[in-house]
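Note that this is a trimmed complex: some chains were dropped, and none of the rest were shifted.
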Amino acid sequence: MSLPDPQPAESPDRPSDLSADLEALLFLAPSPVSVAELAEACEADEAEVETALAELEGRLGDSRRGVVLRRVAGGVALASAPESEDAARRLLARPRTPPLTKAQAETLAIVAYLQPVSRPEIARIRGVSSESAVASLGERGLIEESGKSRFGAVLYRTSELFERLFGLESLDQLPDPAQFDPDPSDERALRERLLSIGEQRVGS
Amino acid sequence: MAIGSGLADLDLDLDVFAGPFDLLLTIVLREELDLLEVELGEVVSAYVESLSERGEIDLEATTEFLLLIASLLELKSRLMLPQADPELEGMEPEEAVEELIARMLEYRKFKEASAELVSMLDAATPFLYRSAPLPPELRRVAVEAATQAYDPNILSSAIGDLLTPPEEIEMPRIPVAISLRRRVSALRAALAARASLDFDESFGAEAREVQAVTLLALLQLHGQGEATWNQESICGPITIIRSGEGAGVPA
């Protein structure tokens, strides 16, 4: 890749740095972002963000592109172009099902049996931060966000795709952990026991 | 790999040798001293003592020391074991020296590769990837097309693992000096009571470092003709057998 010729910043063809940053942020954000949040992240003021957003919107809307800018309740988001939906269906209709790693299986089991459950809680039970396992289970659509705990942590639950991929008609069909726990019918007891053993794991 | 400064300063006062560690290494490599004569356990205790005197741990030097002492221990145990690995049987001391050097070079190779990997990671870290759920219409399609791919029992067995309390014995976080002398006494006491014992049965409950120093103590007792051992296979059970006089009541 060759470097572009240096152009004066005011050139209408050259995206401003701020609109490039906004493109990056909207590309990464999993849900719509408000202008205020964008301004804070870019250390710019809201009027500058509005101008740069208009520039980005123009650039993306200029011709047939793969992504479009959408203004929705709560802010701005990028979305794939509707024209590409058929191709997207063909690519993404088949869920990817590589074998689960030990970290992923443990994390998924915690979410399945205790849902909804927060990431700090998962980390306490496993005794290690479980960021990468939570992220990959989320990417594969096995778990999804389900509101926030009263301390503001994101809660996770298993998805409908999870039930399909594990051949479960409902969560009641999860294998009984009775063989491991004296009182499997009580979810709270299971949670407490997992947490207390998790603490031993960290403490040791 | 050069001998780290911390190791060059390590002074030893052993039965068969007095002087700095690097000199010991050199004369062993030159076969002026039989490795069988060297009490490696004492080398370890001297090093542990010098660490506690300095009051700080140089990780680099400590790693290097462990690497060297582990190589020496392995060489020595090969020389001592009556039934060595057939491939290594009859390995000349020169070959053993070559083995030690090859080991050091191999380690250095991966150390350099690791530095390269770290710089690749630094270069790639500024690129961030999107991690977002599929839009609802596509999610619908993916769910409808999904068929069973996983066995639900992996979930209950994972919960089972999490419900199993961790083993009681864990590596202590803070390095502690373990007295070789005390381990020698413990071993002597155990051998005074019984003519032979199973290592795991007698010492398996100890922390890993204590077990390691107990093995060094065993080497020392062997050197003094007080004990020997038997191990049928690599990583198999170790039977410690009292030998000679000097060790408690005769069998």
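Per-chain residue numbering starts at 1, and chain names A and B are given in the order in which the chains are listed.
Just so it is clear, a contact is a pair of C-beta atoms (placed from the backbone, for glycine too) under 8 Å apart; a residue touches a chain by one contact, two chains touch by 3 or more.
This is a predicted model, so every value here is computed, not measured.
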item	value
Chain copy counts across the complete structure file, not just the copies drawn	A x2, B x1
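Throughout what follows, only the chains that are shown with their structure count from here on.
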item	value
Gap in Å, rounded to a whole number, between the CA centres of chain B and chain A	42
Complex contacts: residues of chain A adjacent to chain B	24, 27-31, 79-80, 85, 88-89, 92-95, 97, 100, 102, 105-106, 108-110, 112-113, 125-126, 135, 138-139, 141, 144, 159-161, 164-168, 173-177, 179-181, 190, 193-194, 197-198, 200-201, 204
Residues of chain B touching chain A in the complex	128, 130-135, 137-139, 141-143, 145-156, 158-168, 170
